[in-house]
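A single protein chain has been removed from this complex, and every other one stays in its place.
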Amino acid sequence: MPITTTRRRLLAGSVATLALPAFARAQGAVKPRLTAISQWSAGSDGAAITALGKKFEEKGGVWQHSPVPGFTTEMMNKLRAQIMAGDPPACSQLKGPEIAAWSKIAPTVDLDSIVAAAGYEKVVAPDLAKLHKPGGKWIALPLQIYSTNMLFLSKRGMDKAKADKIPVTWADFNELAEKMKSAGMNYPIANGGTRPDDGQKFEASFAGISPTAYRAAIMNLDKKALEGPEIKAAFAQTRKIADWCDPNVGAQPYATNLKRFIDGDMGMMIQGGWAQGVLRNAGFKFDDFIIAPGPSDNGKPVFLLNADAFIFWQRKEPDLQAGQTLMAQLVMDPAIQTMYSQITGSIPVRTDVNLSGEGWSDGQRRTAAALKDAVANNQAVLSLAHNMAQQNGLTAAMIDVLTEYVKNKTIKPEQAVTRLADAVEGAR
Amino acid sequence: MIDVVATAARPATPDWVRRLPEYLMIWVPLLLSAAHLVTFSLWTIWISFTPSTLVPVTGWVGLRNYTSVLASRNWQIAFDNLLLFGSAFVLLSLITGLLLAILLDQRIRGENVLRSIFLYPLAVSFVVTGTVWSWLLNPGIGIQKLVHDLGWTSFRFDWLVDRDMAIWTIVIAAIWQSSGFAMALFLAGLRSVDADIIKAAQIDGAGPIRIYRRVVLPTLWPITITVVVVQLQFAISAFDLVRALTNGGPGIATQLPALVVYDLMFQRSQLGRGAAAAVLMLLILLAVLLPYAAWRYLRRRRATHA
Partner (left out) sequence: MRERTFAPSRLLIYLVVSLVAAAYLAPLVVVVLNSLRSNEEIAQASMIGWPQQWTWSNYARAWSGFCVAETCAGIRPYMLNSALVTIPATIISTLLGAIAGYAVSLWRFRGDNWIYGIVTLGLFLPQQMRLLPWTIVLRDIGLINTLTGLVLIHTIQGLSFTTLFCRNYYVAIPHELIRAARIDGAGFFRIFWRIILPLSAPILIVTVIWQFTHIWNEFLYGVTFTTGQQQPVTAALIALSAAVADIPQHGVQSAAVIIAALPTLLIYLLGGKYFVRGLTAGAVK
């Protein structure tokens, strides 16, 4: 069976599909159409993308979203298959350094003029902007921002422990956890046990202890920083967090614990802002919990950036091109970002959105304020656990070490440091 | 179709034209099937020597992908797990399947119902099996919680979150899912044992256990080999089940080769390394299959000579 020799037939095939839009153009103004791939199929993510699609249709567009349920891997398989078939979606969900990696395998859309027209560059955090313009040109647009290290406190849990002060440093945090434990909570921390969750425990510890060392070690892979005292301290703090978690949670997501958290059987959780959307979707009230910036030893907020984004793939069909322009404008629109973030619990990418109005929670306001502070103090860093700091291969190799460390209490912090450095070396 | 053949059978048409439909029906599917297997395998072998990452690219990196896979902790753990999981699962599902088959062979009432009960897990997808067993085995929400709620609070069944025991939860779920197949094969074998031989043994005064050991079980030998090969094949390519049940965790304690291949190829975007891991998997499979093929070959030769 001639598999390799018939690749050119693909070209013939795509010419046939091109004929249709050309015909549509001949008829006059095109109706914007957008083909999109994402893994957002359920819960608040599903609700948010559905709302975005509605807006797209209100503007006269045809919304063709294809959700790929499951892990991100399946979404990427689908994207890879479409790209290899010469039929990429007009836009697809992709984030962090993967944007740069994937942009090398297929042509992307130059969004510079649309971004400039919207004056968008001025209102996006610089570190974030960089990820979305790998070759110096905008090819992807961030949609929403989360911090992966927000501190969620259960009001009932706080009452149980007779505590009213929100912890600021890791020492405060540890003290409060002990207090909760002596107040009868067997497991004061409500985190889950998935791979990214284990990564979050570590990155929150590390960045909270020293954002500078985190940037050097995790983002820049500096050898000295990867073996420095801060990273060792971070592993020690991670162990404490792990010991306060319910061992029975296994590989279940944190969502399994939310009821116990709200009831005050568990007191705290280090989680991304998305947990707010989940809590609200599950019928809990904002009065049940407090959201604060994650512990930071220098007292100033540290922000572990996680941003969802859309990358735009080059298409020749005029209706898809019109759809891409419309989509880009929508994604940058403050009203759309507001709508999206209010559904999912994230904060807008735009730093100029006013969060004082109705529909925003205190947690979101605090998150936005933390981002502002963190950017001003150069304490906004990229999340490792959520694939923002490194490409997937390297990230996965590092998470292997982190999750094994969290689950295996016989590994000492020093050993973990060596293993992490080895994993980085091995995956490069 | 018969008519077509019949009307085409006019003496004027050459033989090969007349027989064209049958040639097509025989050769096209078989050749397509064989060709896809050969080209896909060769393609994977080729990719394993290239620096491919996100998509296949040309280039040559020698054995670098192999050395890095073999040196990774993930692969080492996966390989050890495969040895443990493979042997435990095959052995236990053999025993379970044989035991169930022997029990069902006792002319018991309700055989049809029971057989359906032992077979139905085969109908369920691995994803569902993994998910459901992850509920049951999770100490926080499953069996352990149930027993605690019933009052026995010191009861512990937390293998799923225990690094050393987690691999056994996969064994349990896998046996539940596929021992019905072993049972069906063994039952088929038991049913084809010649009744006269058994009668003769009974006349000689042999008890039931003795008859099984001396007369019946030896005839099951070829079936046993078939079961072992099929189950080993299942163990080596176990993927969906593990992914839904433990996803390689706790930590990376339940990694298996198929998981590593998928992970490298598609999650970590290291196609070259993933392909190398896949080739290593194929080699493991060959190590299982070649002795089997040799055994079959020898058996057939002996049979034709006899």
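For clarity, chains are labelled A and B in written order, and residue numbers in each chain start from 1.
Just so it is clear, a contact is a pair of C-beta atoms (placed from the backbone, for glycine too) under 8 Å apart; a residue touches a chain by one contact, two chains touch by 3 or more.
Quantities reported herein were computed from a predicted structural model and do not represent experimental measurements.
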Residue of A:Arg33, A:Lys55, A:Lys78 or A:Arg350 in touch with the missing chain, whole complex considered: A:Lys78
Of B:Leu98, B:Val171 or B:Met281, the residue in touch with the unshown chain: B:Met281
Interface with the undisplayed chain - residues on chain B: 1-2, 5-6, 9, 19, 21-22, 25-26, 29-34, 36-41, 43-44, 47, 56, 100, 103-108, 112, 114-129, 131-133, 135-136, 138, 141-143, 145-146, 149, 176, 184-185, 187-189, 191-192, 198, 202, 208, 211, 222-223, 226, 233, 236-237, 239-240, 258, 261-262, 265-266, 271, 275, 278, 281-282, 285, 289
On chain A, residues whose C-beta touches the chain left out of the figure: 1, 3-4, 6-7, 9-10, 13, 38, 40-46, 49-50, 53, 63-71, 74, 77-78, 80-82, 84-87, 194, 253, 255-256, 258-259, 274-275, 277-278, 281-282
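Just so it is clear, only the chains that are shown with their structure count from here on.
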Where chain A and chain B are represented by their mean Cα positions, the distance between them in whole Å: 38
Contact footprint of chain A on chain B as seen in their complex: 31-32, 35-36, 39, 43, 53-55, 68, 71-74, 134, 138-141, 144, 158, 160-161, 163, 246-247, 249-253, 262-263, 266-270
Touch list for chain A against partner chain B, complex: 1, 3, 71-73, 76-77, 80, 83-84, 98, 101-102, 104-105, 193, 195, 246-252, 256, 391-393, 396-397, 400, 403-408, 426-427
